[in-house]
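Up next is chain A:
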Amino acid sequence: MTAILGQIAQIFLVVALAPLITGWVRLVKSRLNGRIGASPFQPYRDFYRLLQKEAVVAHSASWVFRAAPYVTFAAVWLAACIIPTFTTNMVLAPAADLIALVALLGVARFWTALAGMDVGTSFGGLGASREMMIASLAEPAMLMVSFSLSLITGTTSPAQIIAFVLGGGVGIEVSLGLALAALIMVAIAENGRIPIDNPATHLELTMVHEAMVLEYSGRHLALMEGAGMVRLTLFMALISGIFAPWGMAQPGAGALGVALGLGAFLAKCFILATALGFFETVIAKMRVFRYADFLGGALLLGLLATIFIYVSEAV
Partner candidate 1 sequence: MMGHLANFPGADNPLLWILGVPLGSAGFLVVLKEWRVATWVNVVASAITFASSLMLLDHRPAATRLLFIDDFNVYLVVLTSFIGLTTAVFSAAYIARESEAQRLSDLHLRFYHSMYQAFLFTMLLALTANNTGVMWVAVEAATLTTVLMVSLYRTREAIEAAWKYFILCSVGIGLALFGTTLVYLAAQPVMGDGADAMAWTLMIKRAHAFQPDLLNLAFVFVLVGYGTKVGLAPLHSWLPDAHAEGPTPISAVLSGLLLNVALYALLRFKMLIAANGQALTPGPLLVMMGLSSLFLAAFMLYRRGDIKRLFAYSSIEHMGVITFAFGMGGALANFAGLMHMTMHSLTKSAIFFAVGIISQNEGTKRIADIRGLTASHPVLGWGFVLAVLAIAGLPPMGVFMSEFLVVSSTFARQPLLAIPLALGLLLAFGALVSRLQMMAFGEPPKVVASHGTATTFSSILALTPLWVHMLLVLVAGLYLPKELVAWFQVVARLLG
Partner candidate 2 sequence: MADISQFSYEVAHLIGATVLMAGFQLLYQRRLFAVLNTFAFQALALAAAAAWQAHVQHAPHLYITAAIALVFKAMIVPFALHWLVEKLGIHRSVETAMSIGWTMTSGVALVALSILLVLPVTANAAALTRESLALAMSVILLGLLMMITRHNAVTQVVGFMALENGLILAAVSAKGMPLVVEISIAFSVLVAMTLFGIFFFRIRERFETLDLNDLETYRGDRQ
């Protein structure tokens, strides 16, 4: 029963929290830039505004263009539902694993890219091809991270990994550190953050994600942007859950434990979002030609993490 409740709470929490996290990152960045910045709740207002507006669709667009926002958002939302945020006690938790997560994110990306190309504008095609290039490098890296995590913990289920880490199953492992570094790099690429992509730009030469959703408006745009925000929340939950699971409610925890887990999750998101805002301010965007090096680096870190597991085991 609590598992069902936990799952329902999770489903709504991720959607409800996602705009706030993005709003907070934007606020941190504008403060660091010396601007006052909009309130962290501004994304909610934006959504309200977008939902009021009419969704304009290009003449050349097919049904793919119209379906893409729904499919993308659904895939990302589902992915976010299976990553434990404040409790591991959820109905879907046993069904979830990291490979499925990669697949769901892949579906979302695939549809976004299709939609980008569907309209037939040059920007959409450019964004889609870049996105696919990034994906072809980021997905192997993500899988490599999953491999090393599952080699350490013996499972690919996020909930069980978290339980394993919480149970003191691992000490200070080099492999974990490497996997963390690789995962952060993948997360940056997946979410289109600096230095891979700048979420706040509409400069034609550097756009990736923004180029693909350029033709969207109204509720379609709201869904696309919402998917991006949920994805960011998802990666924060994943990183904080696996590498700093402290405070998360375990099966059998009482109301206090759940409340504690919720508080801990909010605190972790707050810290991560602040850190993200800070790093985006100090780091410059990379040239497109350097993406391969960056993500190749993530892949190699994942590979090294796997190698080091064998070192540790051999001891």
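The set was built so that all candidates are chains of the complex that A comes from, given by their letters.
One rule holds in what follows: a residue touches a chain if its C-beta (ideal position, glycine included) is under 8 Å from a C-beta of that chain, and two chains touch if they have at least 3 such contacts; residues count from 1.
Nothing here was measured: the structure is a model prediction, and the numbers come from that model.
Checked against 1 or 2, the single candidate touching chain A in this complex is 2.
Touching candidate 2 in their complex are the following residues of chain A: 171-174, 177-178, 181, 292-293, 296-297, 300, 303-304, 307-308, 310-312, 314-315.
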